[in-house]
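Missing here is one protein chain; the remaining ones are kept as they sit in the complex.
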Amino acid sequence: MSTATQAGFSLLASLPALQVVVPMVAAPICTFLRFRNGPWAFALLVSAAVFWISVMLLQQVLTHGVISYEMGGWAPPIGIEYRIDEINAFVLMIVSGISLVSLPYALRSVEREVPRDKHHLFYAGWLLCLCGLLGITITGDAFNIFVFLEISSLATYMLMASGRDPRALTAAFQYLVLGTLGATFILIGVGLLYIMTGTLNIADMADRLGPVSDTTSVRAAAAFLIAGIALKFALFPAHFWLPNGYAYSPSAVAVFLSATATKVSIYVLLRFEFTVFGEVAAFQDLHFARLLLPFAVLAFLIGSMVAIFQTDLKRLLAWSSVAQIGYIVVGIGLGSSDGLTGGIVHIFNHALTKAALFMAAGAMFLRIGSTRIDNLAGVGKIMPWTTLAFVLAGLSLIGVPTTAGFVSKWYLVLAALQHGNAGYFLAALILFSSILAVIYVWRVVEVAYFREPAGDATVREAPLSMLVPLWLLTLACFYFGLETQYSVDIARVAAESLLGIAR
Amino acid sequence: MNLDSGIPLGDWEAIINVALLGLLLLVTIGIIRVRNLFAVVMLAGIYSLLMALVFTLLDAVDVAFTEAAVGAGVSTILSLGTLALIDSRREKVPNRFQFVPLLVSLAAGAVLFWGMQDMPAVGSADAPNQVHVAPYYITQTQADIDVPNIVTAVLASYRGFDTLGEVTVIFTAGIGVMMLLSAMPVIGARRRRRREDDDGDGDKAPNDGGNA
Amino acid sequence: MDWVTIVSGVLVIGGAMLTVVGAYGTLRLPDLYTRLHAASVTDTLATFMILAGLAVPSLFAGEWLITVKLVFILIFLWFTSPIASYSVGHAAFFAAQKPKLDHDLTDGEGDAA
Amino acid sequence: MVRALGLLFFLAVTWLLLSGIYDNNLLFWLGAASCLLCVFIARRMDVIDHEGTPLELGWRIIVYWPWLFVEIVKANIDVIGHLLRPTLNISPTLIRSKTLQRTDLGRVIYANSITLTPGTLSLDIDDEKGILVHALSRAGAEGVLTDDMNRRCAALESDRLHARAQKDRTP
Amino acid sequence: MIFAIGALGLLVAMLLALSRALLGPTLLDRVMAVNMFVTTPLLLLAVLGYLGGRPEFLDLALVYALMNFIGIIAVLKYFRYRDLGQSRARS
Amino acid sequence: MIEHLVPRVLAKLLIPFILLFGLYVQFHGDFGPGGGFQAGVIFAAGIILYALIYGLDQARGVISPGLVSVLVALGLLIYAGVGVATLLLGGEFLNYGVLDSHDPVHGQHLGILIIEFGVGMTVAAVMITIFYQFAGRLKITRELESDDDDEDEQADDHADGPVADARGPR
Partner (left out) sequence: MQWLGQFNYYVFAILMMAGIYIAMSRGNLVKKVVGLNIFQASVFLLYISSGKVWGGTAPIMADGLERAISNPLPHVLILTAIVVGIATTSIGLALIVRIKEAHGTVEEDEIAEAEILYEQELAKLDAEAMTQARADAAAAGTTGGKGA
């Protein structure tokens, strides 16, 4: 016994496994906690632990380089490998950080929107969703991605439908159909790659892809992978599950999902695009993500335009998410170092911004009982702090200088400008879309500040447990707009490591 | 005693394989055409059974085992349970021709057929996936783990983490169904109106859409 | 051709032919109840013949465990197949699906039920 | 208790026959645990009674089965003859057969025997009216009415079974 | 050889049973066809075990029989009560 | 009740053997086809059969939903717990070799046995839970909508429902 202990349980070395295992083990435990707020407190604790782990991992990666962890002690192509480099350490931190910030917020919102006797299941679902998202990000095995994708998806369906709005059920079902189609496309893509290379490990796959890269099968695999992943992150023609899904699910769920779920799918795209296919000479010219560019442009144009005409605040924000995903994909599609940096940093910035906005919307929902824009008249007067946070985060959404949103758009425009005339046009479109964002944010401001409050006088400011996370994120939007060391620099390192493999 | 027929074993396997797949296609056509939901569920059960047979033929006994138990057993029972709850017997005929789905499925099929040109033939022993990782499992399992069933060894040990994920998936499904089906029903506007029509004064159902 | 091969061959091929006959019967016969009779040919004698045809060579080869499993399958099938037939016939009869009858020796239940 | 032990015995035999691996100690104990668990659950489910574990049938059922088997083969040949005839020569008949058995178990055995022999199919069991039988041909129906099978099934029931059934029925 | 011929015969039977399941005409006809259809693949499975030289996989056939049985009971219950949870006290 | 006679008697006979078969598949996964997942499904099928024949209430009395929901979580915890144990013993996550400090192969055996048991437990419990939920749903909605007529009548009349169905597909 003592010898075994000496043989070394090393917390530091086990961190990659713990990152996923902690929420995975916590979820079943959470179902046992039936007392008041117990599940919530437990989930918060676990989230804090997970965030700490992800920070430690990021630190390790930045100082020591890529971490490889062999599950079950079997070397990579035989067993499953966890492989952490800059990019996924960064995404891990975003996901666990958002979970940690939105859980305090969730307390009141969930109390209001989810039946009391379901709380232990709700938070177990939350932890499973977190576990799935982390698992997708951290793993270095193509099939493992699919498994964790399904964990997070199933948990998402369940969380979405956990509220009291009957429309959420339909939205969840719609997402279930599309999500399953997407996941199965990914499965087909992975299968074709497996048939052609004989391995499931992503790094090994990239090595062995060279000799068969000319085959149609590998190209078909790439097509299926990209189509499947695009379905998962709601790129324009496949976006229609997203607005309803985010608008009708409980506020806390919308906060968490809008900031993390699509981002992780985009990470998967990056992984396949650059790590697997990027290495192969035959794909350098093809550059699959570039095929997504037109869709991405349509996404941010149409997303912004539709957002203007929404009557519901949450739906407006959800449509704006469709647009923002467009920006990120534009960054990836451009494929240059700047573009990729912009895309990756926008993953981070948009997570902050959108989480803050959804938090504000959720706080209004809690107090007013509706997020229809007409009902929000004068909310600036009765909930001044919430509304101010909304406006400030809205500025970041638009991309006003000194906000985080500006930083990422700056890099996107820079990257676009490197591409000649088409690039100028693209940059113009990005600016145009930002103007559209001004319009839809202004609509809310106009209603909130320049109309008389109509609701009853009992409406008060949102509770502190909601305001604190909300303001934390809002201030973060500004902090990361001014101090770009942590966001942009890490993103640049990540982008260059991705492209470095590609070159 | 079955190898003395002059026709190699593989050929018999292949002939039966083709026949079974043909039946599978027939069942699929049936599922598309039949409108009665109960019949669809029954046919889906047959589909799973046939799939399981094909898997047995392709040497995937464990998979066939699971497919037979899950596809033909549990999922039929769950579907019947759902049909009992939703009380919908026939699917409505769509009143307009659905163009987009056809396009999507044709596009996906076209990509696949195109992609198959360069794929190794089914059952060839020198396909890339037969020569890279798989030989390790086949040759080393006895030394590493000493379990006769290689599938179990790979499932539980070499790729044990996938299986942990699989258990988590099923766990998620369990708590998801628990959460969805033990909740109080929410009533949408249409149902509420119908109920109010039924009895004149109408029960003033609380607006549980979150607007309360 | 030793006698084992011949016996098992006759049994297996005969059983397979019987399943074809049974299935053909379900197509040929006019209504559900008569079809159930044809289906029970498959369930009883055809099953027995095929399983016995398989049991003979394995017994001969000394693999009695396989024989035991074949016997288990046969027992299970013969225990459950009457339940299935009974359930289907019963459900049909009480769904007022009238059998086509030449003779009704009851008090007109075939019409009334 | 005797019945539970009997069930345990049958389960153990089944396990050993299915398993086929006898040189593994761990597996042996797991098997023992499995059998005990099954008996435990069966007890909780209350399925260990004269119907679930009909030890009372004893040797009689072993004599009955070969006879039933011969009947099945004969009936099969009959039905196959009907099916293969170029012109369909069936005359579906519906009859009631009064049951001579005293217990539910006996009636079930009788009904299943009828169903298991092709050409006759039991549709309903009723305590008073007897078993409703659908036969493929008039001859088959008259075969049922001779009550040969009926009597044999009734003979399966020992007095102990009957007493037991009475006891179980009035809890 | 004999097993192969047997398997082909069973395949023909499956085709016939399947056509009954597709033709209907009533739902119970389909149920009956499915029930018969399960028996044939079960036998085919046993035969395939011998054809492939691995007859020890007969457990699979047992699973087929088992699942068919439970499925049929569920169908009966569905037809009778339209509720799989119905207790017998209600009838 | 009489029309349930035939299934009821035979189910009584078969259920213990079905459960045993499930356990057999569970513990022989190493040697032949099968394993925790298949075993869980078969075991659950045995319980579901009981619930179908004796009614949900009685099945719930035998295997209580509370117990099942504990087992759902417990199975996953057993599996992950083995992983955590291997971590604490100094191996990688799920490296069963360290479970036996002298003989890694035996450790692997032990690990596989335990985790398969966990898999079987979770799967069986989840299947039973799902069935309980689906089968018990009508009761929940009935109680809430007892004034809603159109839900109630279908279950009580025996003739109407099946007639409409049995009449044919088109």
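Each chain carries a letter (A, B, C, D, E and F) given by its place in the written order, and its residues are counted from 1.
Rule of thumb we're sticking to: contacts are C-beta pairs under 8 Å (C-beta built on N, C-alpha and C of every residue); 3 or more make two chains touch, one makes a residue touch a chain.
Remember, it's a predicted structure, so these values are computed and weren't measured experimentally.
Among the chains on display, the ones the left-out chain touches in the entire complex are A, B, E, F. One chain is missing from the display, and on chain B it is touched by residues 8-11, 13-14, 17-18, 21, 24-25, 28-29, 31-32, 37, 40-41, 44, 47-48, 51, 54-55, 58-63, 66-67, 70-71, 74-75, 78-79, 81-83, 85-88, 91-92, 94, 98, 100-102, 104-106, 108-109, 112-113, 116, 119, 121-125, 127, 129-130, 133-134, 137-138, 141-142, 148-151, 154-155, 159, 162-163, 165-166, 169-170, 172-173, 176-177, 180-181, 183, 185-194, 207, 209, 211. One chain of the complex is left out; on chain A, the residues touching it are 143, 146-147, 150, 154, 157-158, 161, 166-167, 169-170, 172-173, 176-177, 180-181, 183-184, 187-188, 191-192, 194-195, 200, 370, 372, 374-375, 454-457. Mapped onto chain E, contacts with the missing chain fall at residues 52-54, 56-57.
Operating definition for what follows: only the chains that are shown with their structure count from here on.
Between chain A and chain D, the least number of touching-chain steps is 2.
Chains that touch both chain C and chain D are the following: F. Among the other chains, A has the CA centre that is most remote from the centre of chain C.
Here the chain at the heart of the structure, going by C-alpha means, is B.
When the interfaces B-E and A-B are ranked by how many C-beta pairs touch across them, A-B comes first. In this assembly, A is the chain whose CA centroid lies farthest from the centroid of chain D.
Averaged C-alpha coordinates give centres for chain B and chain D that are 36 Å from one another.
With centres defined as mean CA coordinates, chain F is found 30 Å away from chain C. Shared interface positions of chain E, i.e. residues touching 2 or more other chains, are given as 3, 7-8, 14-15, 24, 26-28, 31, 50, 56-57, 59-60, 62-63, 66-70, 73-76, 79-84.
The residues of chain F that reach two or more other chains are 3, 6-7, 10-11, 13-14, 21, 25, 31-34, 38, 42, 45, 48, 54, 69, 72-73, 76, 80, 83, 93-94, 96, 131, 134-138, 154, 158, 162, 165-166, 169, listed in rising order.
Across the complex, chain B meets chain F through its residues 34-36, 38-39, 61-62, 64-66, 69-70, 73-74, 77-78, 81-82, 84-85, 87, 89, 144-149, 151-153, 155-157, 160-161, 163-164, 166-168, 170-171, 173-175, 177-178, 180-182, 184-185, 195, 198-199, 203. Those residues of chain E that touch chain B in the complex are listed here as 1, 3-4, 7-8, 11, 14-15, 18, 21-22, 24, 27, 30-31, 34, 37-38, 41, 44-45, 48, 50-54, 57, 59-60, 63-64, 66-68, 70-71, 74-75, 78, 81-84.
Interface residues of chain E facing chain F in the complex, by the touch rule stated above, are 24-28, 56-57, 59-60, 62-63, 66-67, 69-70, 73-74, 76-77, 79-89, 91.
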